[in-house]
Structure formats: C-alpha cells, structure tokens
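Have a look at this one.
For this view, one protein chain was removed and the others were kept in their places.
Here is chain A:
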Amino acid sequence: MSLSVLRGPARGYLIQAALLVALVATGMWLWSNAEANMAARGLRFGFGFLDRSAGIPIGESLIPYTPADTYRQALTVGLLNTLRVAIIGCLLATILGVALGLARLSANPLLRALTGGYIEVIRNTPLVLQLVFWHAVMLQMPSVRQALNPLPGVFLSQRGLKIPALMADPALYAFLAALAAGAIGWWLLLRRERARQAETGERRATILPGLLMLLGFPALSMAAGFVPQVQWPELAGFNFEGGLALSPEFFALLLGLVVYTAAFVAEIVRSGIQSVHRGQWEAARALGLPGGRIMRLVILPQALRVIIPPMTSQFLNLTKNSSLAVVIGYPDLVSVANTSINQTGQAIEVITIFMTIYLALSLATSALMNWYNARVALRER
C-alpha cells in the first residue's frame, strides 16, 4: 500500500479494473462449466424449447389452454395466474389492512386489543405455515352437496368458492361504460368546483349531482334495455354450474396472502396516522372542521407521505410471496416453471425467464408507486 501508484485517483481505477477482470473471468469460468455440464447431459443452451409441446396439465387458466400447448403458453398461463392472485391480493390486503389499522387506533380498548392480538399472531408466524393451514381448512370444507351457503349465491365447499358472476355480453359492456361515464362526469364536476372554490372561496357540495351521474347513467342504460345478466351458481349433479369458481388452492392462497399482508399494512397505516403531529388534529378542530373532513383534508394527506413507501414494499412482498403457491399446488409462474425444468432440463433458461419476469414486476410496481408517491409528496417551495 506504500507504493505511490496505489494512492489517489489511480487507486480507484485499479480497484475497478480488478473488479471488472474478476467479474469477467468468473463469468467465463462459470459459463464454460455450464456448457460442459449441459453437453454432458445432451442439452444445448437456447430458448427453442419454448415452442415445443409442454404436456403440462394446468388446473386453472385465464386463457384457453390444453396440455398439448407449448411451454411458452404454459408459462404465460402461470404468469397470468401469478398476476391474478397478486392484483386481487394487493387490493383486498389494502382494504383489510386499512380497516385493521384504523381499528388499532380506535377509542375502544377492546377492539384495539383484539386487533393487536391479530397483528402479533399473524406477523410472528411463517407465511408457509399459514398457507398450509388455510389449504387444510379448505380441504376440510363440506362436500359440494352440503356446501356452506353464508350469503345467497355464495357457496363454500371442498371444490372452492362459488360466487355469482355477470355474463360477459353487450349489456354488461354498455352498463360498465355508463358507470365509467358517471365516474368521469363526477370527477370533471369535482375539478370544476375545486377551481371555482380556489377562485371565489365559495364551496358547493358535489355529492348530490355526482351521485346522480354515477347512478343515473347506468340506470338510463338499463332503462334502454341493457340489463346485465347475473349468473347464479346452481347445484347440478355433483358440481355447481354457472357463476364464477375460485379453486380451493386459489382461495387458500388468496386468503393466506391477504390475511398475512393486511397485518403488515395495518401497522403501516397505524404508524402513518400516528406520525401526524397532535397539533394538526387540534388546529383542525380549532378551525371547526368536522371529524370526517379533519381526516380527509388534514391528517390523511400528511399520513400518506409516511404510508406510501412502506406500502410499496408490502405490495412487492405480496407479489413475491405468491410464489409460495407451489407449496399448496396453485399453478403460478414458479410452479409451472419448476415443472418445465423437470421436463426439459433447461434450468438456466427457465430460471432466467422467471427471474426476469419477477424483476420486471418489482420494477413496474416500484415505478407506479413512486409516481403516486411523487404526487402525494410534500410540495415545498
């Protein structure tokens, strides 16, 4: 280290050059090993196998799929299954988590204690254990003929959950379009009124005309004859017909992920709201704002700044945790990929594919949440 070459900026370049050489050398060494090993097993590196017929039976799929389809299609089915459970899971975990977080702050000590117990138990036990537990619960459900029927049209049995579904026909699309038009109308009205308030200081309620648009447009479309049809699940023979079916695996995975993640979300929401200084509550109350508006206009905008970044990592965790599906047999991306590796031996290619997909999902979620975070972040002059 006493050599003068090893001091100053030259030292930095030397270290970086050494790192580069070491990386390239290691990479080449690993690659030559891999080529030799694959040659010994009669394999060749390449993604050609993706177009071969997979022969993997997959129980549930969002797109038409048969075992005769290619590996590419099988992996796509797995990816869609991952996305399905991740997106629905994030939505439900947010709803449940916010509710629990508010319950944790309730004035009622009994409710606080109960929520606290839930959060501690869930957070301090492994997710794998919980998933296996929920799966076991699903398998112990009554048979189809004795299915539990907690709500009209909702059936819970060994075969999973059955709920009423809307028929995908022009009437439904017209109805949804009308609903969207109503929502956009409300939003435009809100924007105009906000600009008006900023200009004149006068405040007018937008709830009534807004609701009128949101409910009125769909009502008009229904009056025009576009009535969406509901399909009710009905017992026919040994299974249900009609309606939307959630397999026991999907339902157990979704339940496990939501219950687990919600406990973490609840703590984030609680600490976010508690991070808002008490003076803010007192000042808002001194201004004479009613409770709901204190929350909406004063507390939440400040709490969200604290809440959003850790929420992002919870959504990412949920997405990554959905890969535990393989433990209970839900055909997600990792599960299908694992079968593909066992059948083709193309381990490097398949693992590269699904790691790239997960990385892309993670980056996309972070990008989306960062964009939202930038919107709610403190705007300092």
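One rule holds in what follows: contacts are C-beta pairs under 8 Å (C-beta built on N, C-alpha and C of every residue); 3 or more make two chains touch, one makes a residue touch a chain; residues count from 1.
As a convention for this text, contacts and distances are computed from a predicted model.
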From the list "Amino acid ABC transporter permease", "Transmembrane transport protein", "Xanthine dehydrogenase family protein subunit M" or "NADH-quinone oxidoreductase subunit N", give the UniProt name belonging to the chain omitted from this structure. "Amino acid ABC transporter permease"
Determine which one of A:L83, A:L96 or A:L114 touches the chain that has been left out. A:L114
In the whole complex, what residues of chain A lie against the chain that is missing from view? 12, 15-16, 19-20, 23, 30, 33-34, 36-38, 40, 102, 105-112, 114, 120-121, 123-129, 132-133, 136, 273-274, 278, 281, 291, 295, 316, 320-321, 323-324, 326-327, 334, 338, 341, 347-348, 351, 354-355, 358-359, 362-363
